[in-house]
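Shown here: the complex without one of its protein chains, the others still in place.
Chain naming follows the written order as A, B and C, and within any one chain the residues start at number 1.
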Amino acid sequence: MFSHAEGLSSMVVKVAINGYGTIGKRVADAIDAQDDMEIVGVTKTRPSFGCDLAVRKGFPLYCTFDTDEKIAAFAPAGYDCKGGLSDLLAIADIVVDCSPGKVGAQNKEIYDNAGIKHIFQGGEKHAMTGMSYTSSGNHSENMNVQGTRVVSCNTTGLSRTLVPLLHACGSLSVECTMIRRAADPGDSSKGPINAIKPVLKVPSHHGPDVMTVRPEISINSLAVAVPTTIMHVHAIVATLPEGHGMTTESVLALWSEQPRVLIMNGSETGITTTAEVMEFSRDIGRKWGDLHEIFVWEDGVKLDGNNLYYFQAIHQESDVIPENVDAIRALMGLESDWKASVLKTDEAIAAYNGL
Amino acid sequence: MFSHAEGLSSMVVKVAINGYGTIGKRVADAIDAQDDMEIVGVTKTRPSFGCDLAVRKGFPLYCTFDTDEKIAAFAPAGYDCKGGLSDLLAIADIVVDCSPGKVGAQNKEIYDNAGIKHIFQGGEKHAMTGMSYTSSGNHSENMNVQGTRVVSCNTTGLSRTLVPLLHACGSLSVECTMIRRAADPGDSSKGPINAIKPVLKVPSHHGPDVMTVRPEISINSLAVAVPTTIMHVHAIVATLPEGHGMTTESVLALWSEQPRVLIMNGSETGITTTAEVMEFSRDIGRKWGDLHEIFVWEDGVKLDGNNLYYFQAIHQESDVIPENVDAIRALMGLESDWKASVLKTDEAIAAYNGL
Amino acid sequence: MFSHAEGLSSMVVKVAINGYGTIGKRVADAIDAQDDMEIVGVTKTRPSFGCDLAVRKGFPLYCTFDTDEKIAAFAPAGYDCKGGLSDLLAIADIVVDCSPGKVGAQNKEIYDNAGIKHIFQGGEKHAMTGMSYTSSGNHSENMNVQGTRVVSCNTTGLSRTLVPLLHACGSLSVECTMIRRAADPGDSSKGPINAIKPVLKVPSHHGPDVMTVRPEISINSLAVAVPTTIMHVHAIVATLPEGHGMTTESVLALWSEQPRVLIMNGSETGITTTAEVMEFSRDIGRKWGDLHEIFVWEDGVKLDGNNLYYFQAIHQESDVIPENVDAIRALMGLESDWKASVLKTDEAIAAYNGL
Partner (left out) sequence: MFSHAEGLSSMVVKVAINGYGTIGKRVADAIDAQDDMEIVGVTKTRPSFGCDLAVRKGFPLYCTFDTDEKIAAFAPAGYDCKGGLSDLLAIADIVVDCSPGKVGAQNKEIYDNAGIKHIFQGGEKHAMTGMSYTSSGNHSENMNVQGTRVVSCNTTGLSRTLVPLLHACGSLSVECTMIRRAADPGDSSKGPINAIKPVLKVPSHHGPDVMTVRPEISINSLAVAVPTTIMHVHAIVATLPEGHGMTTESVLALWSEQPRVLIMNGSETGITTTAEVMEFSRDIGRKWGDLHEIFVWEDGVKLDGNNLYYFQAIHQESDVIPENVDAIRALMGLESDWKASVLKTDEAIAAYNGL
């Protein structure tokens, strides 16, 4: 009995969140909803209003740094800081790095020295760990590895719809134009207010990043930023190989079986822009109004010869959240079947959301 | 025993929602969270995607109209329509009218003929029922009346901060400029995209509407619409009477004791625009990311002689939601103490939201 | 001498503008600047503020309709209306139809009955006249025809950069994503304010319209509307035929020789979005701040194997303006060399603008 209880206990993976911001706060909640993992602490760089959310959620608070001075700064502001990053890593099995992009390299060294498994986000380069991750793309290749990178919201979105096409057709050549939101909803400093901003480096880095999870997909992309805060939209032309045997209907059928792909008909539902997509997410009661799924307009899909044209909308703040949960399962060797992990993750999140 | 059970049962007020849209869906959820009232049905004009939400929530679905043809149209679309508006009114104690503005007059006649108590929203005129309502403004005057109108989001917001000032000072003269969001978040059709639109009727109707709940407040307003979707902002100059004895600090202290007024310091929290206010609402886990409270920036309040300057932000989709619950209690004679009703309403909603 | 003078005089083509709005007012000005054509009248549907501009410019004002009542309505409003459309057509050699889209069919019949040459705009269908026009695409095919259609701003823009590529390479296969401004600068009614709206009909009609001027170009397109008022942006992937022999540099060299294509380096000039492109247009003193040229970012062009990636920005209000002038020359048989016409048109406009 006792050993059984111990066994059960040891099955609950202890997770540290390094960086409790836009992504970190969501990943923490999603992990908290699972029964095979738990949050043992989250970090903030300094006592700030953002600490309140961690306190409200009951997540132990740590300092991003190990210096006594920085740790001590929390108490006068009324926050109970449990220690520095090293203290947190010492009690965790794995760390999810949600720090701002480009500080990963120095964190990598810390994690390696601590001998702790680690997951970075899409703002970091693939080369840092040599592994990247999407649930549908390469879960099994990530089983039991020491470190990986959950790819960006855009790459995650592309993986959701392109990987099943790849499996169905054998090969795939893709051109994608990304129409990107220029700032997140809670960010009031960034523009433009009235302009379109092309990413002049062409082709852009966004599309080829898909190849870090499925190198068989040949893909390029162009990107522009536009004055909206709520979603990215991808305009995609996927060229299927000769003799693909697909139809518009069979593509839709294929996607409808995929987890985390949501297909709705714009003219039937009135969901014709990203505004109505986000309103739908608010209606179904998701935390923060998030949409973990990739949204595909059924009436915006058309296979024309070998060219498949479609639009998909990406909720930039949240589509990677459940993928982080699955990635923890892969790295910790908890579940080798990606669909089983996805099912478990999503059921727990949905229950948590009261749906 | 039997009679006791009946007694308990009779204490749960049966509420009909006529019009299950932006306001209706929120009011229904808020009522559903209370233990002294329940939703017996919601109406839609026709089978449409919006019915799905009612089904998901488990609210019985009725047709806004009584014609057999319109009622019968729901079944082929896969929705179980229980009947027409008359059928719904027949089983309800009170109806909350959340239909689009300006159709109230014809509905008023229907409700009067059905002999049912009724609550309209701020899009209708005060004259229709001769009564208006805000929780802090005139709850007791609305006790046991047959019909009333919960005032608009703007008037509700003004009532929250001005009524306590009125009580503290005895009289009040106010000029308010309303900087209004031009469209709701889920509305992709309305502009402007890059312009400011003044409401050329000056003074505007918005401010004086406060006098329908507290005629002692002398108030005028100017209004403009601007290209944002998330909140209105009020820029207010309230002139206190000579010898008012108030200070900036005492005004803040007064408001901090008021229900549904949230005071935060912009420079300390980083919440300096409506973007961060809404992000805060998402963080605290409110359904739809709603903010029922009026948001006042502590560092944007200044009493300069007799003139009190301040800004407040209004979540146009939701500040009236809890007021509808309180209004039901007033009309049904359930609770005569407005603060007791507010406390009960808000605790139930907060519990419902998992906070 | 006398006959010579008469000869000169008869060379000045008399042009009617039917519809003096966003496009009409600009075309009128551009024609007014030429020495081989003149405006003999412009039409408005009714006395309105827009008539003032015609009066200020000195263009004779006519009514879009022939009914006495409608013509008589102008005088009380203080406008001198010279008559109805028929009166105008009777004194003109050619009419440029700048009426709102989709009313062309009925106008076509009027023009045919009047036996007058006519030019429609891109809002009308190619089939109506069976001819379409861009200066660089098919000027010679439009010589002396009775009626044609100057294609839309988007098609005009595509023609400017794709036709030279076609001539250089022999064939061309193109995918274009159009990121479109959702409303014009002077339009305050249209949204969305905060959303991306995909055109769900895929592929969209925009790209293939290029084939009405150069059928050899194989092209498809996807389109989205975004919350900006100032320019469209095209994200283009043009696949050159095997053995094309082009380089990124040779493509840029080719375009730099084309009229009405403006190539600038974003990182060198700081012109990195459509905001700075439009500011540049204001700086060079163009009327209305217009940019007749297609703007290509030099550092956003890259030939990668056979795929040419590039962005171009389209001033939706004005790129077709000089093309209308050239189209008049084609239809009236004034100039068979398209480059000569373009040079003449642009020099006159530039002089007119005081540059």
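In this section, a contact is a pair of C-beta atoms (placed from the backbone, for glycine too) under 8 Å apart; a residue touches a chain by one contact, two chains touch by 3 or more.
Everything numeric in this text was worked out from a predicted model, so none of it was measured.
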item: Among A:42, A:179 or A:195, residue touching the chain not depicted; value: A:195
item: Contact with the hidden chain (one of A:228, A:258, A:274 or A:341); value: A:228
item: Among A:52, A:66 or A:187, the residue in touch with the chain that has been omitted; value: A:187
item: Among C:173, C:248, C:269 or C:307, residue touching the chain not depicted; value: C:269
item: Residue of B:90, B:105 or B:202 in touch with the missing chain, whole complex considered; value: B:202
item: Absent chain, residues of chain C that touch it; value: 25, 48-49, 53, 56, 185-188, 193-194, 229-230, 268-273, 275-276, 278-279, 282-285, 287-289, 354-355
item: Residues in chain B touching the chain absent from view; value: 175, 177, 179, 181, 192, 194-198, 200, 202-203, 220, 222, 224, 226-231, 233, 235, 237, 266-267, 272-276, 297, 299-302, 304, 307, 309-311, 313
item: Residues in chain A touching the chain absent from view; value: 182-183, 185, 187-195, 197, 227-229
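Here, only the chains that are shown with their structure count from here on.
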item: Most centrally placed chain - per-chain CA mean versus overall CA mean; value: A
item: Where chain A touches two or more other chains, by residue; value: 194, 229-230, 272-273, 275-276
